[in-house]
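Before I ask anything, let me first share the structure, which is written out below as structure tokens.
Apart from one protein chain that is not included, each protein chain of the complex appears where it belongs.
So, subunit A:
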Amino acid sequence: MSKQRVIVVGNGMVGHKFIDSVINSDNAENYEILTFSEEPRLAYDRVKLSSYFSGSTVDDLMLTSEEHYQSAGVIYTLNDKVVDIDHDNKTVKLASGKVERYDKLVLATGSYPFVPPIPGKDQPHCLVYRTIEDLEDITASAQESKVGVVVGGGLLGLEAANALKNLGLETHVVEFAPRLMAVQLDEGGGNLLRRKVEALDVNVHTEKNTKNITAGEKHRYRMEFADGSYLETDMILFSAGIRPQDELARNCGIDVGERGGIVIDNYCRTSVEDIYAIGECALWDSKIFGLVAPGYQMAKVALSHIDGGKEEFTGADMSTKLKLLGVDVASVGDAHARTPGAQTYTYEDGVNEVYKRLIVSEDRKKLLGAVLVGDVEAYGTLQQMCVNSMDLPEAPEQLILPASDGSAGAAMGVDALPDTAQLCSCLDVTKGDIVDAVQGGCCTMGDIKEKTEASTGCGGCAALVKSVMDNELKNLGVEVNNHLCEHFNYSRAELADIVRVKKIESFDELLDSHGNGGLGCEICKPTVGSILASFWNDYVLEDKHMGLQDTNDIYLGNMQKDGTYSIVPRVAGGEITPDKLIVLGEVAKEYDLYTKITGGQRIDLFGAQLHELPEIWKKLVDAGFETGHAYGKSVRTVKSCVGSTWCRYGVQDSVGMAIAVENRYKGLRSPHKLKFAVSGCTRECAEAQSKDIGVIATENGWNLYVCGNGGMRPRHADLFATDLDDETLVKYIDRVLMFYIRTADRLQRTSVWLENLEGGLDYLREVVIDDKLNIAQELEDEMTSNIGKYQCEWKTTIENPEKLKRFRHFVNSDETDSNLAYVVEREQRRPANEQERENQIPAVEVTA
């Protein structure tokens, strides 16, 4: 049998999905695939388009590659457009004049951005947001612009606004409707979204109908609105909806809808035999689906039909969950309560800016829809209840009310979900698929993603997929364990208890009594080393502890990418005398160390080789410096503002308190690094609310904040206690820290620890303030004992000739590492990159 020739018009997301499904099908040999793309490249991930502005490259966005198509035998032509279909002779004609024969034709032409017919819309700097080329145009235009306006406040419009903001423009959104995201949100949700978006410095103008675009006075253009007002801007981005790309079909006698879209039936067939339409160009039951998941579904259905199968397209769930400009928004089902008799429940929390609304059936048995703004945790549950027509609980409002203990509201047990429930709509993965995968041996999210592809699209379903996986593992009797590593069947917290209660003083002792044999590894050794240091606070380079330490701890510096170290002396509270500053400068100069001020108000000196470390530290210690423990999982810095001693607004001596706190806890080893700050008034210049321990001065004393975090996953610290005197403040910090050290997991920052602590903040207050567990005294004693044993590890080290022997690159030679190479940039040296090494650009060999 000769191969069927299938031509796919358009190589967008859905066209590619179709081709990929053919390639991966059992009958792949039966087909010869040709595809034509008007764009200059094969399919890319349009859904993630905006990530281009946050650093993704075109390569990152590609869904396939020319090599992949070639090896699969797919014939493709880029930069060429299908302009005619002759369905009697079954051929298509290309803009380039080429004619190709087909047996089956699949139209996957997508859609194009709708630009309202406003006079002046065709000028330069009036752009749209759909392709990679559009992004390049936007980037170029932004460089010559200060102000940008997005026309359209829908989902894409807000994404576009975020892009303009990222490009540094003063950003406006102009919307015709009375609210943002009018399609997905009701009035309450739209209003809250608007408030949140405005708080992010995006100006929102609703009920504005643009009539004309003329030359501006202050900026390039003036947009004139129907109500007589106007807005000046340098660039305009139209995001006023999409229209199906149906011109080709329309011109060739294929039925299209009144308002556009290629009409298809349940098998994705158009009105002409052997021609199918899929994706955003297709009109099913008078509906266009502007999301990728339904398009993928259509691709599957069309292939099934061509292959003689019977799959049908029967509509798709248009629920959405997104983060727009950092604001969580979700919409499920009938968000506008249009179903006759629909009842609603609304929950609005003006303080925390959360809005939730449930739309339920007249008899209150079924969920019809939902709107969530600010807190979308319930999305997974609600979306599943809605699409699977599951029965609502007795009191449906529980689904959106916060539970009284402060944790999230009632979640649905995943057991209640039917196996057919689609968890991942991007890649069409059902609960049954996940259950099968777990039964087939998957036991991590990584396994699940590889096996089923669930959560590899937009990722919105990850939490739900994980709980289905965990649940199934539990059903199978697989213990979901928190074992530290293969050497210990205990969590870090459990090991900490064992060490403390059994008074274990070395790693080997612990491994022999509670381990599984072997020698340990780079996970358990430093963890146990840290626990031993937290409770007994020995010198970390004691012989029996040395092999436990990460290189940073052994050499008391932070290893950099080329194997050299950085040096960070303690500058408590960020207060430093000119004389000490001069010493740092002189040492840095002598050893040619790259010098940078850190975020923690101290100074980092980079590029010291092993043999230089003791010499450098000797100079620093002689000048009165101490180690800053920047290398350890330990207390780092206590940042401070200048406080009442100088500042007109300060109400307490924040620097004095910061220095006292830093000196108290310096050297304390903990499950992860700890950062503190003290602010001298509520203006909060020290940013204490982003720290593990934050202290803010009040007229009457100090407010204590706990468990905040900046960095990778920012978390606002929680207000723990107010108006404390000095003594109580320190007492509470002692207790909080020691309780954290006792109970946290390995490498768990305080923020995550608190989120996982059963009972949360209230429980922590009960333990620390009310002494519910009757351990407050113990915690304080442990801290006192730890503090009493503090030593500057560098001072101890340079006084010990035996220990100093380790600080040389070779055990049998005084030579240094010849692999180091540097270049000079902005008047300081930095490691040469690979290319610079190869080119031997002035790669200076450093000898000392």
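Quick note on the criterion: a residue touches a chain if its C-beta (ideal position, glycine included) is under 8 Å from a C-beta of that chain, and two chains touch if they have at least 3 such contacts; residues count from 1.
We adopt the following convention: contacts and distances are computed from a predicted model.
According to its UniProt record, the chain left out of view corresponds to "Nitrite reductase small subunit NirD" among "Nitrite reductase small subunit NirD", "Dihydroorotase", "Sarcosine oxidase subunit delta" or "ABC transporter ATP-binding protein".
Touching the missing chain, out of A:265, A:334 or A:508, is residue A:508. Remark: the omitted chain is touched by one listed residue; of A:352, A:577, A:813 or A:835 this is A:813. Of A:310, A:561, A:648 or A:826, it is A:561 that touches the chain left out of the display. Contact with the omitted chain, checked across A:521, A:642, A:761 or A:775, is made by A:521.
Those residues of subunit A that touch the chain absent from the view are 486-487, 508, 518-522, 524-526, 543, 546-552, 554-555, 559, 561-563, 805-806, 809-813, 815, 817, 819, 834.
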